[in-house]
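First the structure, which I've put down as structure tokens, then a few questions once you've had a look.
All protein chains but one are shown at their positions in the complex.
Coming up: chain A.
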Amino acid sequence: MGRVVITGMGIYSCIGRNLEEVKKSLKEGTSGIIFDEKRKVMGYRSCLTGMVEEPNLKDKLSRRERISLGEEGNYAYVATTEALENAKIDQKYLDDHIVGILYGNDSTAKSVMESVDKIREKHDTTLVGSGAIFKAMNSTITMNLATIFKLKGINFTISAACASGSHAVGMAYLLIKNGLQDCIICGGAQEINEIAMGSFDGLGVFSVNHNDPTKACRPFDRDRDGLVPSGGGATLILESYESAVKRGAPILGEVMGYGFSSNGEHISTPNVDGPSRSMEMALEQAGLQAMDVDYVNAHATSTPVGDANEAKAIYNVFGSHCPPVSSTKSMTGHECWMAGASEIIYSMIMMQNSFVAPNINLENPDTNASKLNLVNKTLSKKIDVFLSNSFGFGGTNSSIIVKKA
């Protein structure tokens, strides 16, 4: 089995529009959460969200390319250009080599709504325009980016709810490890607009702490009252060690293990056993012991049951010698389909710069969380190995372990 390394990263999120901005926010514990008036008009129970402006790509892409890209695709494009640049991969390299793409995405609500509204208004399907179908399909990101960058390798989208981005990285890792691909662009993206999250808001699991948006998302805290949705795009370049060395690429980290599991229970309520098995599998794949892990980036979204069960699962796996744990969602909100990829990038930034980003708003850990080594203030710490958790509806779980290069 081959070694799989990370040679590039790119990020576009509510705490920064590139790696440098995100590093600053992570270090300073800056929240990207705002109150969105549009949600109030729509009748949302919670009007809180992570927010970043949609990039204007008029100078970067042709008309044909732009009209097929929806909001999440725009975020993914920006993150991917940063990641490719970071990895020192140009168009000539993409033209001359077999490079693939696996991206996590699980909705295109705004694009679907816009095209259906147009057909209802005009009673004519042609009048939705030629880009509508390519924006509305769930595989919008992979179909568009594969076309824009003229990719010739594996090409499909992974939909696994809030673990989509993590599973995309995991699947890329498996394909490269097994020698089936040398280089894969992978990641996750998430639309932010007020149309996308209505049905999720309807479940009553979002925070309604409207008085203080930046304090609303408080994973593991006793007074948490729900998650805050968010979005953006996050891209990693995964590559075989041999390919990276051959082309003199920067090796930023090595993916050591990918654990996955399904809870086999409730559609929305997470359990303890599934996440525990996912983390244990990742450790086994990596050939590491729990004590070898220097940092855990928790999935913890700030929901009462989810955080409590993840705290139990982390304690099950790591016991009383628990490494520092934090949930960067305290700053970003829940980046959903993107989160699994973005949180690997956040953890990579911490590993590269020897610090643990804080789990902001953690003032009083609840009973289960108090057993963990939770970090609520930026901590200077050398990180050689981290584990990143992502869980999603339907009980899908993914855990990725990365080691410093």
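Here is the rule we use: a contact is a pair of C-beta atoms (placed from the backbone, for glycine too) under 8 Å apart; a residue touches a chain by one contact, two chains touch by 3 or more; residues count from 1.
In the analysis below, contacts and distances are computed from a predicted model.
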item	value
Among "Phosphate transport system permease protein PstA", "Acyl carrier protein", "ATP-dependent Lhr-like helicase" or "RNA polymerase sigma factor", the UniProt name of the subunit that does not appear here	"Acyl carrier protein"
Hidden partner chain, touching residue among A:R63, A:K92 or A:R120	A:R63
Per the touch definition above, residue among A:T126, A:N211 or A:T367 touching the missing chain	A:T126
Contact set of chain A toward the excluded chain (per top definition)	62-64, 67, 122, 124, 126-131
